[in-house]
Each structure stands twice: as C-alpha cells, then as structure tokens.
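One structure is given below, represented as structure tokens, and several questions about it will come after.
Heads up, one of the protein chains got dropped from this complex, but the rest are sitting where they should.
Lettered A, B and C in written order, each chain numbered from 1.
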Amino acid sequence: MSTLTRFSVSLKKTLLDRFDRQIRREGYPTRSKAVADLVRNSLVVREWEAGREVAGAVLLVYDHHKRELSSRLVHVQHDYHDLIISSQHIHLDHDNCLEIIAVRGKPGEVQALVRKLKSIKGVKFTRLATASTGRAL
Amino acid sequence: MSTLTRFSVSLKKTLLDRFDRQIRREGYPTRSKAVADLVRNSLVVREWEAGREVAGAVLLVYDHHKRELSSRLVHVQHDYHDLIISSQHIHLDHDNCLEIIAVRGKPGEVQALVRKLKSIKGVKFTRLATASTGRAL
Amino acid sequence: MSTLTRFSVSLKKTLLDRFDRQIRREGYPTRSKAVADLVRNSLVVREWEAGREVAGAVLLVYDHHKRELSSRLVHVQHDYHDLIISSQHIHLDHDNCLEIIAVRGKPGEVQALVRKLKSIKGVKFTRLATASTGRAL
Partner (left out) sequence: MSTLTRFSVSLKKTLLDRFDRQIRREGYPTRSKAVADLVRNSLVVREWEAGREVAGAVLLVYDHHKRELSSRLVHVQHDYHDLIISSQHIHLDHDNCLEIIAVRGKPGEVQALVRKLKSIKGVKFTRLATASTGRAL
C-alpha cells in the first residue's frame, strides 16, 4: 500500500463547478476519487498502447450446437493457456452461450487470441474488454 | 436454428480484393463468416443504443484491503441482482482483484450499475464490455 | 474569462509518479493543464450523452464522379443548414474527396445528418468527430 500525496490543481471556477455537478450526479464521494479515476483511466489506455502487461476479458457469444465448436474453443484456449486465467460460461438460451475469458499478458498476445477466437465458425460475436493488472494504479 | 439465406452483394473489385486479403490475414474460413460478423457487430451496437435487452460484462479492478469495500460491492450487486448472472473473481496480486460480472438486462440499468460500482471508494477501474444475448444474431 | 480556483487532490504516491511521467512524455507544461484536460474530456462525453448543444465535425470520403452525388450532398446539407457552420473540401486524388463539415447543434440532430449523408450512394466513409462549443470548458 502506497502513501497518499496531496497536490493542488488550478481550474477555472466555471469548469470546476461543472465537474462538481457531474461527480455529484455520478455519486462520487470525493473530488479526489473522481480525479484519480480519470488519471487511472488515462494510464490504462497507455498501458495497452505501450505493450505493457495488462489484464482484461474476452467475451464470446456463440451457438453451442455448431459441430466441433466447443472442442475448437477449448483447443485454441489451450494454445494460449499462459494468457488465460479462468473463464465463465453462461447459457443465454437454448442455443446461445456467453463465455467470458479473463486474460492477463501482453496486449499483442491478447489481440492475437481474440483474432483466433473470432474467426472460428459458430462464434457470432467477440469483444475485448481492456482493463489493468492494477499495479501502481 | 434458423435456415440460411443466400443473397448477392456488389463491390468494386479493388475493394473486394482488399477485404479478401484482410479476412485471410485474420484467419476467417469464409467471406460469409466475415460479412456476418460485420453485420452482427453493427446490430449489437444498435441493440445498446435502442435500449433492447443486452448481455455483457462489467470489469472492476479494486484493492481488497480497502475497509468495507467487499461488503459494499456485495451490497450493490444485490440491489441489482435481477441484472447480474454470475461473477468471476481473480486475485491479481497481493492487493489487487479483478472482478468480472456477467450481466443481462436493459442497457440503461447496466449503465446505472456501472456508475454505482465506479463511485465506490477503493474501486480503481471499471469497464463495461457490451455484448449481446445472441438472439437473432 | 472565469477566475481560477485552486483545490487539492490526494493520490497514491505511486500513481502520481506514473501520471507525472506520462504528462512529461506528452509534453504537458503543468499538472493542472493535464488534469483540466481529463476533466474537460469527461464533460464533453457527457454533453453528447445529455443532448446539450455541442460542436464537432462530420467527415465524408466520396467519389465525386458518382452521378448527382455533389448535388445530393448539397441538397442534404441545405436541409440541415441550421446545424452546419461551414465546410472544407479536399481533393484527395483524381477520384476521391474528403469533405469536412463543421457542425453545431443538438447531438440527435447531428446524428440524423450523419445518417442521411452516410446512406447516399457514392459516399464511402463517414465519421462523426465529437467536440464542444467550449462554453464553460
């Protein structure tokens, strides 16, 4: 746990007033939390661009009836087992599954995994959710 | 399972050549799968805009040492239990957790949940990953 | 011109160090300017969501050889003349034009204009660039 540092910021009064109204509307407890969130978001964008170690999730929607789909998904995930932490499987309805794969590693490798999964027949939708390992955030 | 329909599309030859090179590079098995993915992505964007029932995930990075954080997270999630399907918890390191909450419901309610979670002290990062229930995709 | 207000923010030391490295890399003169930019960006996102008056640009790439395209583009733009401030036309090559239309108005109306322009035959690409009227920023 790192120590807290205080620093001061100058903003135009009208701008600060608008920001205060926004963070009140969003239920933020303090201005510091709101500023810290903005700072952390900008650092996470940068982590992904800079190729540093990141964490996140890959979401897949697919039709489990498609022949051999499940075994191909498992096969690809094993090829990337260094990257994959765990996965969560949801039966959306009779046909559709939502699979959420938690990942951790280099952005380029995560994107390669997404490309592999996306191109599999029967996978209807993929989404990469970029998050962070939280280190130094 | 719905029946397949064939239809034809006209593209400039140079555009089709570029598209073919791209889908080969991405490992797509067929042009139909690549076009279908583009179509489905555009429909999912629309599902979220139109307020229809959607599915997705909320990712949180937080420091579990923060006092009362875990109980507040559980508390908020119970307020939105209609929306939340299940969650996956990853211990990133000594301090940081990644929690991935699978959700299903109206976009506006999902966004309200995200705002609630985001404003909690100790939550360092939130990301909403928009996906789909897969119906008619 | 509004007066400046000073306020203080608490961040973890490690987080502030990372932020300082980032803003140095990006050439920011001061921390206040960097924080103000993050605050303003978040307010502009909100302006578009909340339907307040905004400013921005619509970019079009099109092939000016397409029959009647120019006259249809002019026609649509006149239907939305309340929204359109001015436009800039660039001859990219023998066939392609880039047109950049500066707009100001309600987000919903700007999006309606984009839809109209996008669906015109010969328009190959459209992009809405969301910015702000700058009021109270």
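A few remarks follow.
Throughout what follows, contacts are C-beta pairs under 8 Å (C-beta built on N, C-alpha and C of every residue); 3 or more make two chains touch, one makes a residue touch a chain.
Predicted model only: the values in this text are computed from it and were never measured.
Among the displayed chains, contact with the absent chain in the complete complex occurs for B, C. Of the candidate positions B:Arg46, B:His75 or B:His91, contact with the unshown chain belongs to B:Arg46. Panel shows chain B; residues 2-19, 22, 31-32, 35-36, 38-40, 42-43, 46, 136-137 of it touch the chain omitted from the view.
Those residues of chain C that touch the chain absent from the view are 1, 26-29, 33, 36-37, 40-41, 44, 55-57, 59, 61-63, 65, 85-88, 90, 92-93, 95-98, 100, 102, 104, 115-116, 118-119, 121, 124-125, 127-135, 137.
Going forward, only the chains that are shown with their structure count from here on.
The pairing of chain A with chain B is characterised as same-residue: of all residue numbers used at this interface, over half are used by both copies. For the pair chain A and chain C, the distance between C-alpha centroids works out to 25 Å.
Distance from the chain A centre to the chain B centre is 9 Å, each centre being the mean of its Cα atoms. Listed for chain C are no residues, as none touches two or more other chains.
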